[in-house]
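Shown here: the complex without one of its protein chains, the others still in place.
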């Protein structure tokens, strides 16, 4: 099992470094450009939500993004110590309705679920949220 | 004191993510393009040396790059668990001689010292090397 | 390292926004400003050239959603052009081509605006 991580302040300025970090590891794992883009976007959405919703834009807070790889699975764990939040509870939008009603927002969790093979949530009593995003390699 | 970090496998593929990570933090700290380039290059050289010399290209090994900022000082700590090595002991090359003799290599430590305001080394008995690179903001 | 830039061109009442770089939650406010300043100048015929747009997240998509209704109520439109496959994939995944006209080339979008005068 390979493990690498980045620990950042909760700021949208950091999204680009997080995407680069995750993309490099995904490339090495063996994913092609399209899969790498999906993974980077899913992780961006997860971090953006933490910055906005879990931490309410408090830049003193921290986010840890950990990449774990074995032979078949590429897993990104995203940890924060903010509001408890389980993405499984968010209903996916009906996109036809969404677009025809000119809605805005509410696509982040849906994207995460659509882009990845698995989205799990874990709350540890030490007040830490963990979202785990997994994608499998189909060689 | 602001602290952020990245923990990577010892591979030259990771240099780009490390430079991006450090550059983003340096920009936010208030450095301009020229200073940011210098800092990113110094950190690249330190990590490259660890990958090559401290770990002999063993990708199972890990490097941690931590950025610490207060009002005036921007400090990057680079940690590894490889060979003990104090950059202070490396003599700076005479560049005129170096160039006229068509030498190769041996510029990394010199660059680190030239690009940064301070280069410190610290060995902790738990077999961890720490190189601390510091640059001050002159507003 | 300037991760996102917008260029604005105007010709015959059609405004072309050229997006360059990474459009995410950090940079989306810049695009929002660009749209809101066009709207405050009553410019509703807008082409967004995405040739140099390397990345878009849902924060970027949200900006398009924020202005499309207003623009259309004023008989204008936001037409998107020159997307890389990577960026198009994100629009496509969410069905955005149902709501937005997306053209291969900027000229096609401009022509469409002119023909509908």
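Brief remarks follow.
By written order: A, B and C. Residues from 1 in each chain.
Note that in this section contacts are C-beta pairs under 8 Å (C-beta built on N, C-alpha and C of every residue); 3 or more make two chains touch, one makes a residue touch a chain.
Keep in mind it's a predicted model, so treat the numbers as computed, not measured.
For the options B:48, B:81 or B:134, the residue in contact with the chain missing from this view is B:48. Considering the full assembly, A:23 is the residue among A:10, A:23, A:79 or A:129 that touches the omitted chain. Among the residues A:33, A:94 or A:117, only A:33 touches the chain that is left out of the figure. In the full complex, subunit B makes contact with the omitted chain through residues 11-13, 15-16, 19, 33-34, 37, 40-41, 44-45, 48, 51-52, 95-96, 99-100, 102-105, 107-108, 110-111, 114-115.
We adopt the following convention: only the chains that are shown with their structure count from here on.
When chain centres are set by their Cα atoms, the one at the greatest distance from subunit C is B. Spacing of subunit B relative to subunit C, judged by their CA centroids, is 41 angstrom. Taking each chain's centre as the average of its CA atoms, subunit A and subunit B sit 29 Å apart.
Rounded to whole angstrom units, the spacing between the C-alpha centres of subunit A and subunit C is 26. Residue numbers of subunit B whose C-beta contacts span two or more other chains: 24.
Shown for subunit C are the residues that touch two or more other chains, of which there are none.
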